[in-house]
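In what follows, a structure is listed as C-alpha cells, so that the remarks can point back to it.
Every protein chain of the complex appears in place save one, which is left out.
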C-alpha cells in the first residue's frame, strides 16, 4: 500500500498531456484502417537514433489503427560493402551499373538494413514482416534502359506489376510489412529497383491514404537556398509549374513526378518529410501544422475547406 | 501555395506533443482489444462539461483500440422528476422505496440521461448504442429484500444473470454500449438496479481488463479527512483490513466489496477515480501515475514487478 | 404412464388446426428472411391487451423466419406526462410546438413506451433491442419548417439519412429491433420525428418486403362513412386519383403519400391495417383475405396474377 | 380496385385460424434449428396421398426453422419388383435372404421410392437431397449374422459407423436430406440396412431433438387388441417392464429397443406415430395432445413438469 | 531395424518415376481448383474394369486439386431391365419412347449404375455424392418434341435450367458429385435427359475448365474408317466445316454441337476421349500428347502459342 504524493502541479501537467492525446482524436478516427506507405531512405538509414525515432512513429500509427507499410532503400550500407569486398564500380550518367557481382552486394546490404528495421519494430512490441520484393513475386520488373543506348545499366529494373495480395495478407494478419525493393523479371532474374519507385507502386496498387517520403531534406522549397521558403501544401497542378520554373532540381524532380503519379492513381495525399525532425510523421499526421510538404489532389480542395470551416466552428 | 512560417519554437513544442503520444504507446498496445467497463455516476452526471470531458476520454479509449462499455445511473435527474411530478417518496433505511409510479419515473429519467450520453459520443464521431438492461434480457433480476423484513423496497432488484451476448454483439459490430441499469425478473416485471452492481456484473461476465468507477470522491483515503492520504494502489487482501480498521465508511464499503468481487471473478484491475479531475481516465490508463485508487489481484504482483524492472532497464 | 383418452372428435379438430398451419406454408416460404417494418401507433399504444396481441403476431412472424422491425410512436403517453408536469403547450396549425422542455418529455415518454414493447417481446421468448433513433445515428434529421414561416415548430425534424447498419446488425444478430423516432441534426441537437415517416424511411432504406401501418382505422374506405367500403387492394397509381377525388382526408393523406413513396423506393407492399382486429397482421400475411388495405406496385401485377393462377391449378 | 366484402363472420373465423398459429409459437421457438429425424416406412410408402400429407408436415417443420431428415424404407415396392423380375426369395427365420440379385432389386426399388419423396418435397418449394447411405460413406456396415448359424442372410448389414458430415453439410446448405438405407462394409460391398436402425443411427450421431417413427400402427398399446389403450407418453425405464410383461410383441419390440437406445445416446424424445392420421407430425409437435406414443428420458421429468406449471400459470 | 538393400538400378528406376510426377507439375498447377465435367457413357459403363480405371483417373484429378464432376448414362443396364421386366419398347425415329413404365425402369437402372460409381470412388478413399438431377431441382426440364409431330416421345426432356448451387455446395464441401440425368418439369413430372446434354449443361453453368466425353470411340476421325486419322486438336470454327463436309456422322454430330455450344458459353476446352485406352484422362490432361480429340476456342490460340514457346524455352 503506497500513499500517493503526486503534487498538484504534476497532476496539472498530466492533464495537459491528456489534452494532447485528445487533440489527436479526430486524426486517429479519420485514418483508422487506412493504408499509409512510408518510404525511408537517404542518410536517415545510417543514423540509428533517427531511424529508431521514425520507427516509434510508425509503430504508434499502427497501434492506433492505421495500416503502415515501410519501403526502404539501403543508404550508405551498399557502398560500404562494395568497398569492403573490393568491387569496382562503373557509373553511367551518374547511375551505378549493377552487374551480377554488384547485385549480390545490393541484395545482401538491403537484407541487413531490413533486419535492423524489423528488429526495431519487434522491440516496440509490434509484429514486423521483413521481405524482399521477390517474395510472392511482390514486384515484377522489366530491365531499365539506359538513356545512353550504348551503355547497359545491368540489373536495374522498373516495376511492371505489383502482387498486392502479398501486402494485403500481411496487413490482414496484423503485420507491419517492411519491404526492400528487389524484383524479378519474367525469366526470374533479380533486379534492383529504386526505393522511391517501389514505395510509389505500392501506394498506387493499394490506393493508400497517404504516401510519405522521409529523407534528409526539409521538403519542397520555393527558394532552394532558403530553408524558410518551405511549401507546406501544394496541389498536383502546381507541381508542373514549379518544375517548369526551374525551382526544383536534381532528385526532387523524379520524386515529385512520383507524387503526382501516385495521387492521379488514387493516393489521397503525398508527404515529403524531413526525417531529421524528430517525430516528423506524427507532427504531419496528428497536428494542424505538418513538418514538410504535402501534395494534394485539387479535387480534394472542397473537402479540405469543409474541414477548416468545421474546425473553426468548433474552435 | 502557402509558404511555411512555422517558427522553430513551435516545432519544438510540437515535438514534445509527439513525445507524449509516444509515451502512451505501451499502454495502448497492452490494452488493445480489451474490454473496459466504466461506471459513471453521482453528481458527475449533472455537470454537462465534466460528462463531456469523460466521454472524450472514453471515445479516445475506443478509437485507439480498447472496447469500452459505459454503465450509468441517473444522478439527480431522478429526484428532479419525482419532485416535478409531485410524487411522494418513502424511504426505508435510507433507501428509496420504488413503487410502480416511482419506477416509471426512474425508467424515464434514466432514458433521458442515456440519450444525453449517446449524443455526446455520436458528436465525437463514434457509434453509441444506448439501451436499458431490459433489451435482449441483458439483465435478469430477483427482487431485493429489505434488511427490515417488515418493509418492502418495491421494484428494487439484484442481478441474477447477465446475457453477455447483447454486449458482445455490440462490441463485435463496433458500437460503444451505453447501458442503464433496469432489469426484469422471471415474470418480466421491471426492476431498478444499483448502477455500481450493474457495472460490476458486466465486468465480471465479460472478464473485463478494467472496471472503473467514476464519481465525485478522490478515491480511497487512509485518513478520510485528509485528501492527501489517497491510496494509489492496493491489493484485494488489503481491502478487508481497511474495512475492519474502520478506515472506509458509507457507500465506499459496498463499492469496495464490488471491487474485490470483480477481481476474484476475473477482472484484472478495478479503479476508483475522481471524475472531477479532467481526463482522469487517460491519466489512470496512459501514465505511470494514475489519478485515483487501483485495486489489484495479489497474484498480479509478479507481473507488476516485471513491468517496473523492464521500465527501469529501458529508462 | 398415462392412457390416451383423446376422443376421435378432438383428433378431427386438431387435424383441422394442422391444416391451418399447412395453409400458411406458402406465405412462410415466400417471406422467409424478408424484412417487415411494422409501425405501431395511435390509440393502440394505450391498450395493453391490443398491444400484447399485436406483439404476439410480430413475434410469430420472427419465429417463422421473417425479419420484423417495430417503429412506434408515443400515443397518449406524451400528452399524459406533459399534463402531469404542468407544461403549457402551444399549437401552430394544429401541430404541437416542441420546445426544449417538451422535447424532454417526448424523449422520456417514448422511452417508457419502448420499454413496455421490449418487455412484451422478451416475455414471449424473443430478443428485443429497444433503441431511439439517436443510437448509432440511426436517424439524422433536419429541422422541419412550419408552413407558416413566422412560426417555429421547435425541435420537430425530417429524416435526411438512415444509418441502416444499426438495424442490419441487430437483424444479423437475431434481435427484433424496436425503434422510437428521435433523430439528431448535424449539430447533434435532438429532434422529434413523425413515427409514420420514420417507419417509411426504415422500410425504404432496407428495401423491406412489407411495411405495415397499424392504427385504429379499418384501412382506406371508398366512402369514409361506410366501414363496409374498405378497399382491400389498390395500386399506387390509384392512390393519386383517390386523393384528387377527395375520398381520403386528414392524416390518411400523408400516410398514403408515405405508402406510395415507400413502394417507389423498393418496398414490395404497404399495408394499412386495423390494429383493433385481433391478429390483423397474421390475417393479412398468412391468409388470402387480409384485414385492411394493401397498396401495391402496378409492376407487381403480372407476378400477382401468376400466383393466383398457380393457386387455382393447385386448388 | 376491389371492394372488400368479407363478412364479419368470416373475419371471426380467420381470427380463430390466427390463434391456432399463435398456439404453435412456443413449440416453434423451442425446436428452432433442432434436428428432427423422421422414419417413413411400412404401408404408408404405398399410399401416395398419405405420403404427400406427411411430406407437407415435414416441409412445414423445415420452413418454420426445424432441421428435418427423412430416412425411408422401400415398402411393398421391393416385393413388387422381386415378383416382377421373377426372382425367387428364400426366408430364414422370417427374414428375407438378400443375395446379390436381390440386393440389386432392393437398391433399385429404394432409389425409386427416394425419387418420389424428393419430387414431393421439391413440388412444395423446398430443396431435397436424395441419397443412399453409400454416398460419402454415410453408413458403414458389418454383415449381420443370422440367429441360425447355419444360415446366411446374405447382404444384410448392421451400421457400425455414421459419417455425420454428409448430413450436416446438407443441413448447413439448407437441404432436406432424404436417405435410403444402404451401406458399405470395409471391402466396399453393398448391404441392405433396416430403415428403423438407420433412422436411429442418424438420430444418435446428430443428437437429434426428436426421432419419429411413422408407420401404420396407432402407437404403443397397453392392450394390443384395444386401440383405445394407446400410451401417449412413457419413460425409457417403463419400456423394459412393458416388454417383460409381454404387452408388446413382434416388430414393436426391436423398435422400442431402438427408441431406448436413441434416448440413452442423447436423442431428446422418440415418437411412434400413426402415419394414417393426417398431419400426425404437426399434431404431435405443435399441440399439447399428440397422436401417438412419446418415449422420454426420465431425467427429462423435471423439465417437463416445469413446462406444465408454466403453462398453467399462463393459462 | 531393417537394412536397406535397394539396388542402385531400382533407385534409378524410382528416380525416373519421380520425374514423371514432376512432368505433371505444370498441369496440376494450371488446373488447380478448376471444375472438370466428365461424362461417362456408352459401353464403358458395362465393363467394370474400364470403369474402375476411369474412376482412378477421376479420383487422382480430385486428389491433386481439381474439382471433377461425373455425369453418367445407363449404358446397357436400361435395356437389360426393360427386357427383364418384359416391357415392350416402341421406337420413334430411332428414339425409345419413354412412357411411365419405361421411365420407372430408367430411373431404377440409372440409380443402380450410380451406386456402382459411388462405390468405386469411396473405395479409393474420396467422398462421392450420388444424386439424380431431381435432387435440389438440379435440372429443370421441358418435354422434348419429336421431329415427327404425330408421335410422342413420352417423358424425354430438354434441360431448361440448372440449379448450380446443388453442385457448388457439393464441391465446396469436398465431395465428388456423381449425377444421373433425370429432371422435373414445372409440374414436377420426371423426365429422362440425354447424358451428353446434361454434362454439357453442367459444364456451361459452372463455366468448367474442361468437359470430357468418355466413350468407346477413338475421338474425331478425318476418315471415319481409318483410326489413325484421329484429329487431336481442332477449333470450334473447324467443327462446322467438318460436319458440312460430311466427315462426321451419327451420334458424333450432336456431340460436336454440344462441344461448340459449351465452348461458346465459357467452357475452356472440350475433350472427346477413348475410354478404352487406360488412363485416357490422365494422358489427355497431364501429358503433351493426349489420347483423343480436343476442341478449343479460337481465341485460345494466342495463349496456346505462348505455352508452346515457353516450353521450348525451358526445354
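By letter and in written order, the chains are A, B, C, D and E; residue numbering begins at 1 in each of them.
To be clear about the criterion, a contact is a pair of C-beta atoms (placed from the backbone, for glycine too) under 8 Å apart; a residue touches a chain by one contact, two chains touch by 3 or more.
Because the structure is a prediction, the values reported are computed rather than measured.
When the full complex is examined, the chain removed from view is found to touch A, E. Of the candidate positions A:72, A:134 or A:204, contact with the unshown chain belongs to A:134. Among E:86, E:125 or E:246, only E:125 touches the chain left out of the display. If you put the hidden chain back, the residue from E:89, E:164, E:189 or E:229 that touches it is E:229. Although one chain is not drawn, the whole complex shows that of E:28, E:142 or E:243 it is E:28 that touches it.
The residue touching the chain not shown here, chosen from A:111, A:142 or A:243, is A:111. Within the complete assembly, residues 81, 84-85, 104, 107-109, 111-112, 114-115, 118-119, 122-123, 127-132, 134-137, 165-166, 169, 173, 175, 182, 184, 188, 190 of chain A touch the chain that is not shown. For chain E, the list of residues touching the undisplayed chain reads 1-6, 10-11, 14-15, 17-26, 28-29, 32, 56-57, 59-60, 63-65, 124-126, 219, 222, 228-234, 238, 277-279, 282-283, 286-287, 289, 291.
By definition in this document, only the chains that are shown with their structure count from here on.
Comparing chain C-alpha centroids with the centroid of the full set of protein C-alpha atoms picks out C as the closest. Of all the chains, the one whose CA centre sits at the greatest distance from that of chain A is D.
The equivalent interface to A-B, defined as the listed pair sharing over half of its contact pairs by residue number with it, is C-D out of B-C, D-E or C-D.
Work out the mean CA point of chain B and of chain D, and you get 55 Å between them.
Residues of chain C found to touch two or more other chains are absent.
The touch graph of these protein chains is an open line.
If you check each pair of chains against the touch rule, the ones that pass are A-B, B-C, C-D, D-E.
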